[in-house]
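Note that this is a trimmed complex: some chains were dropped, and none of the rest were shifted.
Chain IDs A and B follow the sequence of writing; residue 1 opens each chain.
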Amino acid sequence: MIQEIMIQTKRRDEMLDITVQVEEILLRENVQNGLVVVYSAHTTAGITINENADPDVQKDILRRLDEIYPRDDAKDRHLEGNSAAHLKTSTVGASQMIIVRDGKLLLGRWQGIYFCEFDGPRRRTCYVKILK
Amino acid sequence: MIQEIMIQTKRRDEMLDITVQVEEILLRENVQNGLVVVYSAHTTAGITINENADPDVQKDILRRLDEIYPRDDAKDRHLEGNSAAHLKTSTVGASQMIIVRDGKLLLGRWQGIYFCEFDGPRRRTCYVKILK
């Protein structure tokens, strides 16, 4: 009962709405009630739940996170140069859980599930685990 | 087995201790062991677990989050003007989970469950899902 969502990101920082992919897994597995865990298998990309209506919210989130955790920081020691991406990932979190009721994700009216790329573009994997 | 907690917030930013409401649901459902998921159905309000003793901790948390994510930011594009609230929500998270042991929430001595309002006052909904 573990499914994978494969994602090809296109920018360094990007929020990709994966709500439909998670819903498709629910349908395929015929889950009526339970809990879904959406998990990013990466340390420079996380999962968050946020607004699905105005795409400007995503732009503001990514820009402000980048101001708080700037890519370049002379004090960083990590040679790969992506410590900011690691910090952003720990801030939003590696995973989110969503309740399932009557076969549907129990999301609020404006909530979508987002894969948050912080060090792209890359090929990424999300695991989806359903607890019935 | 999904319960709702209805909340009327009174300020723009506010941390409301909902531990007792979650405990009441445990009692009502007669849950002895398992996991409780507390989920905010909103994109400008989240859930966190933090200190339940000195209310000044909540004041410091809200004030500092507001300094990091100021309400007004000339670069924000989102016309509703509440991008800071969306960022605060993704920072604390939309949900928290708490282990249940022998009919009780397995919280640490100083831990309480907080509903975090970041764009109030509003009428809000929390979902509580119990996994036995």
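Everything below uses one rule, namely that a contact is a pair of C-beta atoms (placed from the backbone, for glycine too) under 8 Å apart; a residue touches a chain by one contact, two chains touch by 3 or more.
Values in this document were obtained by computation on a predicted structure and should not be read as measured data.
For this homomeric complex the structure file specifies 3 copies in total, of which 2 are displayed in place.
Assume only the chains that are shown with their structure count from here on.
Partner chain A is touched in their complex by these residues of chain B: 1-2, 37, 39-43, 68-69, 73, 75-80, 83-84, 86-87, 89-91, 93-95, 97, 125, 127, 129, 131. Interface of chain A with chain B (complex): residues 33, 35, 48-51, 54, 56-57, 59-61, 63-65, 68, 91-93, 96-99, 101, 106-111, 131.
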